[in-house]
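The complex is shown incomplete by one protein chain, all other protein chains being positioned as in the whole.
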Amino acid sequence: MTTHYLVLSALLFAIGGVGVLVRRNAIVVFMCVELMLNACNLAFVTFARQNGNLDGQLIAFFVMIVAAAEVVIGLAIIVTIFRTRRSASVDDVSLLKY
Amino acid sequence: MPWLSTLMGVSVLGALGVTLVRNDKLAKQFTLVVSLIVLALTVAMAVQFSPNGDKFQFAETYDWIPAFGVHYGVAVDGIALVLILLSVILVPIVVLASWHDAEAGKRSVRTYFSLLLVLEAMMIGVFAATDVFLFYVFFEAMLIPMYFMIGSYGGAQRSYAAVKFLLYSLFGGLLMLVAVIALYSIAGKGTFMFTDLVGTIQDVTTQKWLFLGFFIAFAIKAPLWPFHTWLPDAAAQAPAGAAVLLVGVLDKVGTYGMLRFCLELFPDAAKFFTPLVITLSVIGIVYGAIVAIGQTDMKRLIAYTSVSHFGFIAMGVFAMTTSAGAGATLYMVNHGFSTGALFLIAGFLIYRRGSQFIADYGGVQKVAPILAGTFLVAGLSSLSLPGLSTFVSEFMVLTGTYQRYVVPAVIATVGVILAAIYILWMYQRTMNGPTAESVKSLPDLNAREKWVVAPLVALLLVFGFYPKPLLDVINPAVKDTLSSVSVTDPQPAVPVAQEGQ
Partner (left out) sequence: MEPAEIIQHSGGAIGAAWLMIALPLVGAAVLLLGGRRTDKFGHLLGVLMAVASFVVAALSFVQLLGLAPGERRRGIELYDFIPGLAKVGLLVDPLSISFCLLITFVGSLIHIYSIGYMAHDPNRRRFFAYLNLFVAAMLLLVLADNYVALFVGWEGVGLASYLLIGFWQHKPTAATAAKKAFIVNRVGDFGLLIGIFTIFATFHTLAFDGVLANADKASSGTLTAIGLLLLVGACGKSAQLPLQSWLLDAMEGPTPVSALIHAATMVTAGVYLIVRSGPIFLGTETAQLVVTIVGVATLLAGAIIGTAKDDIKKALAGSTMSQIGYMVLAAGIGPAGYAFAIAHLITHGFFKADMFLGAGSVMHAMNDEVDMRKYGALRKVMPVTFVTFLIGYLAIIGFPLLSGYFTKDGIIETAMEHNAVLGWLAVLGAGITGFYMSRLVFMTFFGTKRWEPTAHPHESPAVMTVPLIILSIGAIGLGAFLILGNRFMTFLAPAVGAPEEMPSFHPFSLTGLVTLALVAVGAALAWMKYGRAEVPVVAPRGSFLTTFARRDLYGDALNEALFMRPGQWLTRLAVFFDNRGVDGLVNGLAAGIGGTSGRLRRVQTGFVRSYALSIFLGAALLAGAWLVVGNL
């Protein structure tokens, strides 16, 4: 019965992963990362339900908090980059290499 | 009284003190005083040493990392004692000799002298360490001050030389670290103390691997052929004083390590690898001398002579006879004085003219007879002229080696002829002949420089005619070492019973 949830979770995760790889806009990449995180959350909650304990739910909360913190820092960086470069493309930010 | 810790403590405190002194001149004087105090303390300790007493004396042992059985353990036997004496005698001489050496560059003069004192503490520590882990720590830590002395105060190619020196030595050191840890865990005694580890490794195959780990580190340090190429670069680029400590003391840690650790910890492996080591040594003796003949740069030439000399020392260590072992130990001390004198006087000459190339000199004897005369004495000690202390040690090494390995000893004796060629040819090209235009106005040695050279020449002469005080300390320690390797001297074909002989 939980299979459907897990399939949905896997689909969401795959969509997110493909998005991270193919999109150039930093905001969209970010959204895709969020999608992947939430796919994981769905899986966690599903397992919690299946196992009948709260461990998975607990970790889902952790992930949400980490995701929130990440969004704050990530968006701040993206906004700063956008201000200086007038672009939100991740491919333009490639100075940190070699 | 905790003598050894006091010696190191005084040096380290002195090093800190030097950095606090505001005035450069005062800093130099302060360094000189500190190094002289260390010398006086060491002499005071040495006279209390009883050659026929316990093997290790002035022992101090404190737990350092109890979880792994690492101790702060220091003590000396006869071999370590004479090497510590060598170090603390050379340091004040080097301080006096490097009076103006650090001023040429933009780096702080005080730092140079502070590094000298730090190095002194580490040199004492490395010879005194009785805990294998502590020995390793000093072995590696010594590189740091020397790296800065070469890299910050050296010649034109100093950074190349310093990095090469550091990486090469580190490579050897890491092999040794692996062997040290393996020794600890295989022995299973839960301690790194040297005396507890002797005789614990019985399996010959294990011994061989651990031996190689230690030996390669020491062969790089010493340096033995073919691990020698960092030395000419480092010695040629280092300021003369640092070169003296590098070749005179730091490199001795390699040969000392062979005698102390390779032989005593892994006796069976040492015997197994003896043919290899003797072969490398003999190649080094002849090869170093031949390459020295072909050098155009004075300091590189002296460095290559040392490659040849280290061949003699390693051969003496692995010949495993009393006179070769004692001779090798004495060689370490004498070579320090002899090469020290050679490097320092060459340094004075180079400081005056600003060139290391032999071709830029000629006829210096005419304008600076004392400089030339002392240079000749130092050179003669490098070619082991009887009457100078180097002869005694070379003679002992060769006599002892010949008792067991005739052919290597004979080939090594060729080094005696080659030594005459490289020294006298260099002397002729720099000091004899018509005076070159560029050296016409060179001043002779000044009072400070005479004070640098005089003690070295005096030591070479005194121990050349009367090496007994040193040998009385060295002989029992070497005999003890050889008995723990369980070898005995070969018997003569015609034994002549003679008292005391």
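The first chain written gets the first letter, and so on, giving A and B; residue counts start at 1 in each chain.
Please note the rule applied: a residue touches a chain if its C-beta (ideal position, glycine included) is under 8 Å from a C-beta of that chain, and two chains touch if they have at least 3 such contacts.
Worth saying up front: this structure is predicted, and the values here are computed from it rather than measured.
Only one of B:Gln428, B:Asn446 or B:Thr488 touches the absent chain when the whole complex is considered: B:Gln428. Residue in contact with the omitted chain (choice from B:Gly9, B:Gly294 or B:Pro443): B:Gly294. Here one chain is not drawn; of B:Ser338, B:Gln365 or B:Thr481, the residue touching it is B:Gln365. Within the full complex, the residue among B:Ala46, B:Ala59, B:Leu170 or B:Leu385 touching the omitted chain is B:Leu385.
On the side of chain B, the interface with the absent chain consists of residues 164, 167-168, 225-226, 228-230, 287, 290-291, 293-295, 322-323, 326, 363, 365-366, 370, 373, 380, 385-387, 391-392, 395-396, 398-399, 402-403, 406, 409-410, 413-414, 416-417, 420-421, 424-425, 428, 431-435, 465-468, 471-472, 475, 490, 492-496, 498, 500-501, using the contact rule stated above. In the full complex, chain A contacts the hidden chain through residues 17, 20-22, 24, 29, 90-91, 93-98.
We take it that only the chains that are shown with their structure count from here on.
Distance from the chain A centre to the chain B centre is 63 Å, each centre being the mean of its Cα atoms.
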